[in-house]
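Missing here: one protein chain of the complex. Every other protein chain is in place.
Right after this comes subunit A.
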């Protein structure tokens, strides 16, 4: 088994919000790791052998063994390093179930509704995707109220937890949405708790260390949109 004791390697792509989640978890736990930027247009042998099923980033390699899927990686980091830093998931089984529920909601309703925004061709499709994403964000506002118990600052209560990490990874893209599409996803007038959460989250040292520059994300997304439009035109 290649790799030394506790050797952590993260295969990623700088713009990916899913990679950002993994980075956030590693930084919160204070775990040193080697970051490898993957060229997704020319995938490395290590990358392909580490995630043959999905061929996506992030992949965390711990002592030579790969872990894939951002939510699985974040839970793994929490499980494998129990004594280190604050646990991301609470100890109580019911509270864990609630955290997992909102994590799944973010995946199924926010990310899934939102991703098409960058791929769809018509304005109608884009508006529909935006509408669905905004509806999901409003539900999350209610979740934050419930989870933070009114007094806490985060979904995890007083400290950053599992849901905060999963949503936190998306922050630069959430902010990029307005310059890209004209729609503000986290609007203080509509979802004040989430807006405050986002500000608070961005003030954290780990966020400052890890979150991508919003302008860079905007530029990346615009170039991606152009590339996708060109390739679909070529295929028609």
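The working rule: contacts are C-beta pairs under 8 Å (C-beta built on N, C-alpha and C of every residue); 3 or more make two chains touch, one makes a residue touch a chain; residues count from 1.
Throughout what follows, contacts and distances are computed from a predicted model.
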Choices "Glutathione S-transferase", "Transmembrane channel-like protein", "Probable aminotransferase ACS12" or "UDP-arabinopyranose mutase" - which one is the UniProt name of the chain not shown: "Glutathione S-transferase"
Hidden-chain contact residue, picked from the options A:139, A:188 or A:230: A:139
Touch with the omitted chain, as defined above, among A:22, A:68, A:111 or A:207: A:68
Touch residues of subunit A, complete complex, unshown partner: 53, 62, 65, 67-69, 71-73, 75-76, 79-80, 93-94, 96-97, 100-101, 104-105, 139
